[in-house]
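Below you will find the structure I want to go over with you.
Of the protein chains in this complex, all but one are displayed in their positions.
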Amino acid sequence: MVQLTTANRLASLRTAPGLRERLDLPRRVVFLAAVSMIGIVTLLLGFIAWQGIQLFVKDGVPVGQVFSATWQPDATSGPTNYGLLPFILGTIAVTALALLISTPLSVGLALFLSEVAPRWARAIVQPALEIFVGIPSVVWGWLGLTILVPFLHDTFRHDFVISLPVLGDVFRVPGFLTGFSWLAGALVLSIMILPTITSVSFDAFRAIPQELRTGSLALGTTRWQTIRHILIPAALPGVLTAIVLGMTRAAGEALAVQMVIGSQPVLPRAVTQPIETLTAAITLDMGNTVFGEPWQDALWTMSLVLLIISVASVVLVRLINKRRMAL
Amino acid sequence: MSASTTPSLHLRGSRRSILADRAATVVLWGTGAFVLLLLGSIIVHFGIAAWGVVSPSFVLSDPSDTALGGILPILWNSIYMLGLTMLIAVPVGILGGIYMSEYAGDNKLTEAIRFAEEAISSVPSIVVGLFGLILFVDNFHMGFTALGGALALTMFNLPLMTRLSEQALRAVPQDERSASLALGATKWQTIQHVVVPLAIPGLVTSIILTAGRVFGEAAVLLFTAGLATPAHYDFTNFNLGDPASPWSPLRPCTTMAVYIYKLQSEGLGIYVSKVVDGSAAILISMVLAFNLGARLVGRLLTRRLTAA
Partner (left out) sequence: MHATATYPEPVLRRVKVPAPIALLGAAEAPLDESTTKIATEHVSIRYGRFVAVRDVSLQIRERSIMALIGPSGSGKSTFLRCFNRMNDLIPGAKVEGQVCLDGENVTDPDVSVVELRRRVGMVFQRPNPFPMSIYENVAYGPRRRGMNGRRQLDELVETSLKRAALWDEVKDDLRRKSGLALSGGQQQRLCIARVLATEPEVILMDEPASALDPVSTLRIEELMRELRKAYTIVIVTHNMQQAARVSDVTAFFTMAEDRAGYLVEVGPTGRIFTRPTERLTEDYISGRFG
């Protein structure tokens, strides 16, 4: 009797093979769902890369031409030249200016939320930032188009010149012709990336152990000295990550930028002038071109460049974080 | 040590570092005030702009070239697109989240999935749209369809959905899992009956947050769901194979965000800017509602589940 019971118990501890198969089914399903992301990335990289090299493979455009400054894609109006330099430099220019405006503001805001704001102020500002994230990019573009662009045009219409008696004009920024400009694009973008940079830097500041703050304050330093000399250096990897993420978002934003940038494929020279970015050119021309013609192939090359930028930024963020782990 | 030369403790404002501290405090408060002011003025701006435009008839009538018209078909498209996308993205995202939270080991494959997750979220949305364009429009010859748009949006949202569900599931205390396993439940039974139910508030919040993003997205849809303005929808046409039916996934499907982009780029007609202002106001209110909804529902569900 007793022996039999023990035997039964032992037997029940072993799972029948058929049952084991069934136990594994859910595991396979959830595994597939997770792995689908690898599939999507591979397909996406493959397709965009394949389309992106057609300009060179099928249309026979030399790779070097892409790095020239002349954009003349229309075969009906003379010899073509697919120079992407205006777009690449345009993207870099708008992104850099947006970061220049947004970074101090966002990091300041992150510091405000993590170091300065009393609880009630944080309870107001944090939800406000979440709403910022939710405002669609076309709405930002529309605000830029209807408020910012006319404002820039009306206010800074005239050339800004610094003249010295003997030397003549030493500094000159032309006034806004239309308001559609490098600066308008950068301003719109700087607001759009503000929540990204703020929230990632905020997390970096919050992650600093409280002991470092009390340690510094107990030495008789002011809060600002503590922020500048302890907190900012300690949070630097996180803040850099935030800036790279903001940069990625700025470089990849399409519609809002296209609505205010002015779409002139020229090399960026003055912030008051219209320029063009990779995303804006794709948005504008993809619908006006025919699949397979060199003009559209050049647009695919542009999207390949964008893809390379974004993958590079992911790698960059990983490198920054790996260094943080090592420290 | 220096008791003889002890300076008074009342030295306020005399030192540069204290002045710098004051200045910094003012500047940092300024950043907070700036954000609130900006958001406030945007809301007020659209409140004023939408005054006299947004009305029941604006929401419930068809677009018109010659009069103010309405946005009913476009609003419908946005909701339809949202539903279709969530239908695909929610199950896949939650299942993926379950894998990442409950099964994923510390190995190369998990690392690769995380890399893919980060890579997709950093790919510009316009490039995701282009990918949809090659895949669905050019390769599958589907043309601009709601289904193509929803699939592209799913790709775009999957990383976010997966990560948010993973976080929600991870937040379930380990003890709950141990308790269930100790009672002899299998791993999957534990997930099904203990982990997922406990994570529901977090999961619902993540669904609503993802939905808000779908609602505002335009760049992904531009080249997948199309830019055509529908004139009129016959909501009694339930023939799913008919591209004219508003219920069909195989029809062009211009959403609110895309419509705003299209209208401003065409710049025709005297009513255009009013329609855009009105649509933008509705879009923002929707996003606001999603945001508030996510908080409210999350809080309500947490209360109900923990009280029960």
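In order of appearance the chains are A and B, and numbering begins at 1 in each one.
Convention: a residue touches a chain if its C-beta (ideal position, glycine included) is under 8 Å from a C-beta of that chain, and two chains touch if they have at least 3 such contacts.
All values reported here derive from a predicted model rather than from experimental measurement.
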So which of A:Thr42, A:Thr155 or A:Thr214 would be touching the chain we can't see?
-> A:Thr214
Which chain B residues would touch the chain omitted from the figure, given the whole complex?
-> 1-3, 6-12, 15-18
Note that chain A touches the chain not displayed via residues 118-119, 209, 211-222, 225, 229-230, 233-234, 327
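Basically, only the chains that are shown with their structure count from here on.
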How many angstrom lie between the CA centroids of chain A and chain B, rounded to a whole number?
-> 17
In their shared complex, at which residues does chain A touch chain B?
-> 23, 26-27, 29-38, 40-41, 43-44, 47-48, 51, 105, 108-109, 111-113, 115-117, 121, 124-125, 127-132, 134-139, 141-143, 145-147, 191, 194, 221-225, 227, 245, 248, 251-255, 259, 279, 282-283, 286-287, 291, 300, 303, 306-307, 310-311, 313-314, 317-318
Where on chain B does chain A make contact in their complex?
-> 17-18, 20-21, 23-25, 27-32, 34-36, 38-39, 42, 45, 91-93, 95-96, 98-100, 102-104, 109, 112-113, 115-120, 122-128, 130-131, 133-135, 138, 155, 158-159, 162, 186-188, 191, 212-213, 215-219, 222-223, 227, 257-258, 260-261, 264-265, 273, 276, 280, 283-284, 287-288, 290-291, 295
